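Structure record follows, encoded as structure tokens.
Now for subunit A:
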Amino acid sequence: MEFFNRIKNSILNLFQKKVLEEETKEEMRLHIEHLQERYQSQGMSKSEARKAALRDFGNAEKLKEDCRDSWGTRVISDLIRDVRYSFRSLRKNKGVSGVVILTLAVCIGVNATFLSALYSLVLKPLPVKEPENLVQLFNSGNRSGSRTTSDGYSHSSWNQYNEFKERSDLFDGCALRYAVTELMTVNGSIRRTRGQKVSGDFFNLMGARPLLGRFFSPDECNPTNPEKVIVLTQTAWENHYSANPKILGTQIRIDDFTDGGVHYTVIGVAERTIEVFDAKALYFTPFRFFNRDIGNPAKARYLFNMDLWIRLKPDVSRETALDQIRSMDRRWYEEIADEEGRRGYERYGLHEFDKPHSLERYLYLLEAGSLLLLLVGCFNVMNLNLNRVSQKGYELFIRSALGASKQTTRRLWFVESFSLIAIALGLGILLAMVSVEVLNHYLNTLSPSTIPINLDKRIVAGSLIFTLLLAAVMGLLPLQIFWRTGSIQRDDRVQRTVSSKLSQRLSSGMIIGQVAVAFTMLICAVMLFRSFQKVMAVDPGFSSKQVVQGRLDWSAIGPFYKKRSEASDLKQRIHSTMKDIPGVENVAFIMSGMFSGDLRRGPIAFFVRGEPPNESFLRHGNAVSPEFFTTMNIPIIEGRNFNAGDTGRAVIVDELFVSRFFPDRSPIGLEISNQILPDGEPWPRIVGVSRRANIRGLEERDDGAIIYINRPVNVGDWEYTILLRSSRSATGVIRDMQSALSEIDPRLALVYVGTLDEAIDEMLVGRRSITLLMGVFSLLTLLLSLLGIYAVIAYDVSLRRREIGIRSAIGASKSTIFKMVLNQGLSKTVVGLTVGILVSLYLSRFLEQQLFDISTIDPGIYFVALIVFISVALIASFLPAQRALRFDPIEALRAE
Partner candidate 1 sequence: MTKHLFPQGALELVILRILNAGPEHGWGIAQKIHLVSKDVLKVEEGSLYPALSRMVQKGWIKSEWGTSENNRRAKFYELTDLGQKRLSEEQQNWNAMTAAIAAILEMENN
Partner candidate 2 sequence: MTNHVFPKGALEMLIMKVLSNGSHHGWGIAQKIHLLSSEALTVEEGSLYPTLSRMQQRGWIKGKLGLSENNRQAKYYTLTSLGKMHLKQEQKRWEELAAGIAQVLKSND
């Protein structure tokens, strides 16, 4: 207790020193007066009494000094003096100090950034009530064996929600949520906004609380209830409604594509934490179920892409819950599902509770890179410090001979190291803050519905602790080493240093470590770069230049064109209008958009008429209009293209399909279908073979041969994509597209529109950014290694001045000496490279997932990296070698 009081008071007294001095003086004066009076009352004269009082009082100065000591301010003023001293000596060595500060600042900043990203995106638990018990159900598509870009995870549906929420033995409730895009009237203007539909128990399940008002009542969730209610997110309320406290009860108009525009009454505003599920959604409305798809059980159960959240009962383990869910699904499969439903189960009937974040692998990789960078940085800094100590070593030895305690020296060194590192920490945190903003910018592009990252306080605190530890090691370890094992070198009269075998071995060890790490990172970066190049070089099989793609959300229009004739009429009008846009050369209509990931009619078996069914046929299909192949410049290599008379009965397959399933015969004329058709009904017929085109994505390789069907887009289809090839610039075309469509029907809106080139670019963003970042890291480590090698060789040379001088006196030629120094650098580097080669061979296995078409053991890459490093070592040793040549042999001999 006294300890804390003393510290607290020491600091307080620092600010009150003047006051304290005054008070002490005053107190002393009064005391002396008292003494004086007492002597006077005993009969002494005033001056005698005064003298006696002063004598009694004793040495006033010493008294004041003792009091001052007790104030404890000396410790702090001593500390301040130490810090000033250390700053002075750091300024003297601007070069070394600067390098150390920059190195550490970058290392700390980079690590703080990626750790924050990793934590925010992957590791942080959801900000809900009791997140340990909350799980999200995924119906995994992994069984289908395709490596699709959407990872094969499908979400859930109303069907499953209804069934599972009855299981109160296992679950403490379920909730459904899914995102929609609707037309919302905000401040008088209609905009497309993201919203969320949730089941009534959603807020309760998450333990969310309303900021204003309340959440939905069970009554309000009844689909037949004509009263429409809406809950706004806090961000929406603040940004679009100026945090109006009287928002409750006001009405907002939303077009939700089923009933046209409807007015919703605001009943509440939700606290910000609930926005973790979708950072861009502005509101919540009660869940509405669309009955139209109940006819297709597979779709109904698996393909709605709704988020199903389940709260497990505390004593129910995840394994138990998963088992029960699987058996419930199995039962549905066996007892209730029809054929289509069963096929759905076969595709999606693998259930999981966890889905790795799409960026997870990248983040772990980047964090690993940051840690390695930090390691190399620390090595460098330690080495530089060892050098520093050894150069000052002589001075230190003398000082301790004269009596300066080790304690004092330690304190000074620690303060010096700490000052250095504290500056680096400050810069590093600044760097981290900037990097986090940059990352958030990228994140917005890659996955816009995620909440942005922020620099976690705990990570900053952790960096501070790390800094202290590093200062302790950096400040004290070299001293210890030299005190224990050092010996003074009498090199020449001018400069004496302290050397220690142990410290030299440590230095070499650290160089070897640095080189190994830097080498591994270089290999990794080069491999990523090469595979990126390969991806870029893939011939997509079609021409993406000058093609604009626009996706219509047919489900928005569908309800208004329920009659088949109306629907085909509309389609005709759209066709002709698109063709009429100036500058447009080709127009095509397809069902699943380009690069939309999983083609809707994913891998399903098909049958060839007259042949035994082969369930192992996997293919993707897309419905396209006849102009598709011309628009995309995909040549037909066998048979013919679709023509107007083919509707519904013609099929074109791609060459991959042929080589895989009909390697020895021509497929033209074969009749195939995805189900056994009843007798009498004509089967679709293959009329042509097209060149392979990677319409699902550049990286799709073996799986997914494609069948093109010339089938008109049906009313029930979900998407409808327009492709336009034109010679004009994209912006003009897009504008014309949109205005043409709204002229036909103002409700026609494009969900997504952009050029194909942009779409390709978007797909590559992830790969590109990580290649770039890894490249930057590896350059940094290379640079650090260069600095490190230079520092060690330079130091080594300075230690061996005498030896070198003598050698040249004896007759060694300049080139011999030069080579000798270069050898120093090379030998350490070569050892490091050997270690590096072994390590990277071992680690390359883990990189395989990231790479595209590159064998991980490509001697070309290793060879290049080796050359790079050897050059680096030579460059680093060059300057010191030059300096060694200038050592005067006579000077060296004289020092003897």
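Side notes on the structure shown:
One rule holds in what follows: a contact is a pair of C-beta atoms (placed from the backbone, for glycine too) under 8 Å apart; a residue touches a chain by one contact, two chains touch by 3 or more; residues count from 1.
Selection rule, in plain terms: all candidates are chains of the complex that A comes from, given by their letters.
In this text, all values refer to a predicted model and were calculated from it rather than measured experimentally.
This complex places one of the candidates 1 or 2 in contact with subunit A: number 1.
Listing the residues of subunit A that touch candidate 1 in their complex gives 1-2, 5-6, 9-10, 13, 23-24, 26-28, 30-31, 34, 56-59, 62-63, 66-67, 69-72.
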